[in-house]
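Data first, discussion second: the structure below is written as structure tokens.
All protein chains but one are shown at their positions in the complex.
Labels A and B are assigned to the chains in the order they are written; within every chain, residues are numbered from 1.
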Amino acid sequence: MADVLDQKKPILDIKNLYINYKAFGGLCYVINGLSLQVFPGEKIALVGESGCGKTTTVKSILRVLPRQARIPGGSILYNDQDILKMKKSQLNRVRKRELSMIFQDPTAALNPVFTVGYQLSDIIKYAEIVDKRDRNAVKRKAVQALKDCSMPDPERIMENYPFQLSGGMRQRVCIAMALATASNLMIADEPTTNLDVTIQDQVLKLIRELTEEKGMSLILITHSIGVARMMADRICVMYAGNIVENAKSKKILENPLHPYTIGLMDSIPKLTGDSIFSGIPGTLPSYQNPPPGCRFSDRCPHVHAPCIEKYPPSFDTGDGHMVACYLYDKEHLLLNKKGNSEQ
Amino acid sequence: MHGIKYIIKRLAWSIVVLLGLSVLIFVIARVIPGDPASMALGPTASEEAKELFRKENNLDEPLPVQYIYWLGDAVKGDFGKSTHTKRPVSQDIKELLPATVELIILAAALEIIIGIGLGILSASKPGGMLDNSVRVTSYLGIATPSFVWGILFMLVFSYWTGLLPTVGRLTRGITPPRTITGLFVFDGLLTGNFEAAWDTFKHIIMPGTALALTGIAQTARMTRSSMVDNMDKDFVASEIASGIPKRKVISLYVLRPSSIPVVSIIALDIAAMLGNAFMVEQVFSYPGVSKYCLAAILNKDLNAIVGVVMVIGIAFLLVNIFVDIMSAFLDPRIRLKENSA
Partner (left out) sequence: MNTDVSVSKIKINSASAWWNSVKRNWYMFSRNKISVVGLVGVILVVLIAILPQYIAPFPEHAAAFTNFGDANLPPNSEYLLGTDSTGRDVLSRIIFSFRGALTMGVGVILIAAPIGVIMGLFAGYFSGRFISSVIMRIVDIFLSLPSLVLALAVSAILSPTLFNSMMAITVSWWAWYARLVYGTASSVRNEYYVKSAELLGASRAHIIFREILPNCWSVILTKMTLDMGVVILMGASLSFVGLGAQPPQPDLGTMVSEGYKLLPNSWWLTIFPAAAIMLIVLSFNLFGDGIGDMLKTKEE
């Protein structure tokens, strides 16, 4: 994977985003001041365990959060315009032509009572890639989109309903729909989790080829570090509503800095040697009563006083490797107190 | 073709069920205590007259034989004579059915248009003011029997304000329109007899609305909850994320899958109206087949009871089949499950 240009301006700049959910006992403070930048053509992987807020974050980019969600603070700048403040018409234009999203479960992401062709054609019509009154042009474009996704016999597929297709084919349809409406940034939310292992590889390769062809940026959500390494230039590790570490893929795998990332890497079963998995004791904190400081503090082997008081800012440890942990706060020189858990 | 075979199978089953129903009702009707002859002819009739009556009506034969006789006549459309109108039951039914049907058509139209409409409006802004007021009023709608609505309307619109007529189908003195469909409003409009059409409309608006109110409330609630359930699904987020405007997403992509359970409820409710209309017909003295059914029951008029019940049963079964067909039409998963990949 080539080193990507990072001198230009980011195409997506999330600044200090806060998202709450209204729930049974009160508010869930899920996203906690999250910041993330994506540059043109860059592929980043958002990695984290279930429930850490990855899907919530990306859904807020396209503003398709569920009804119970509230965004009390922060901004999502797309090409210097705040998506959260956009008017509906402008937002729709961005959704139709520039940003798109592939959902985790392709079966749930396709309307069960409409044919694949109908949904795809409708999206193409709204994307205004071709003259929407010309039905044949729309149909041709739809068939072409399916062909680009390596679908066999696209004309017949157009007449089918989602339940008549296999999981892999459904996901390709979703990819086709996403490609038709994206020119700048594609978000893929665990696109292969619900697919057979044999298909996973194909679909991931497809996504990579298509995004590279068009020079699109990609945000790929996954809970597998292996997939992240294969697909992304840059990996962002997320925990309980924040990005705790953000670096180029190779760097983060060779030299994880945040205690959570270290724990994740240790949890990966290694083909050589011990069969004892380290795991990370404990679970995600309650979102309804989150700790005021670092949210990993109750599971962190290196926790100390400042961690509990205030959420740590992201420190730059060189070459764009960002860590949100007081251990790397050079001002207080805590590095010395760390101990030897690295390597 | 798969569809036709399915319909034929359903029809065949329905006939079996209808036969079963006829046995059930026949047995019920014949088990009524008391001597049918005295009830029919009155207590002062002579013994020979009663004997003649019994012979004519095969009342001396064992029950299964009576049933066969009845069945033989029934398939020809002859349900015997009504003991309280002294006319053939089939004639009574033929005359009174259109009035009830007209009432039901109005109620059904109200239920579909207002019920689904309110449901959609509620669902598009869940938790909003309209949504909450619809939910509260629908609770009231469901909790109130239709005869109470009927009486309320009568009080307010007839007695206290005099806007609408109280009882009946046509004001005395107005000639009914020439019979094309039997539905006065339609016939009146078609034949240019606007006076009769308007007059009939004034007569049916209250009972029709009273009949429909419970159904409107249920339909609105069902539509709302079905749509809200679907709106939380991923495919809606996917469609919105693809740039399709929210209004279209709701009115097309959410509505169609949501309408599947709603159609079932509406259709069954409409079918039940044939029988349940008796309450509003009673309150408004509306000359329909339901009121006739009630009178037959109160007078223990066996032939009429059986006849009307069979007609209602047939209508109910036809509607059930219709519901199945509509569900298959709306939900391709039902339609095509046999041929799925």
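One rule holds in what follows: contacts are C-beta pairs under 8 Å (C-beta built on N, C-alpha and C of every residue); 3 or more make two chains touch, one makes a residue touch a chain.
Because the structure is predicted, anything quoted here is derived from the model rather than measured.
K.L.:
Just one of B:L63, B:L130, B:A143 or B:L163 touches the chain that is missing; which is it?
P.N.:
For the chain that is not drawn, the touching residue is B:A143.
K.L.:
Mind listing the chain B residues that contact the chain we can't see here?
P.N.:
Residues of chain B in contact with the hidden chain: 16-18, 20-21, 24-25, 28-29, 31-33, 139-140, 142-145, 147-148, 151-152, 154-155, 159-160, 271-272, 274-276, 278-279, 282-283, 293-294, 297-298, 300, 305, 309, 312-313, 316-317.
Note that in this section only the chains that are shown with their structure count from here on.
K.L.:
Rounded to the nearest whole Å, what is the centre-to-centre distance of chain A and chain B, using the mean of the C-alpha atoms as each centre?
P.N.:
Measuring from centre to centre gives 54 Å for this pair.
K.L.:
Which bits of chain B are touching chain A when the two form their complex?
P.N.:
Within the complex, chain B touches chain A at residues 126-127, 232-235, 237-246, 253, 256-257, 260, 330-333, 336, 340-341.
K.L.:
For a test of understanding, state which residues of chain A touch chain B in their complex under the given definition.
P.N.:
Those in contact with chain B are residues 59, 62, 64, 66-67, 88, 92-93, 95-97, 99-101, 103-105, 108-115, 119, 122-123, 126-127, 160-161, 163-166, 174, 177-178, 180-181.
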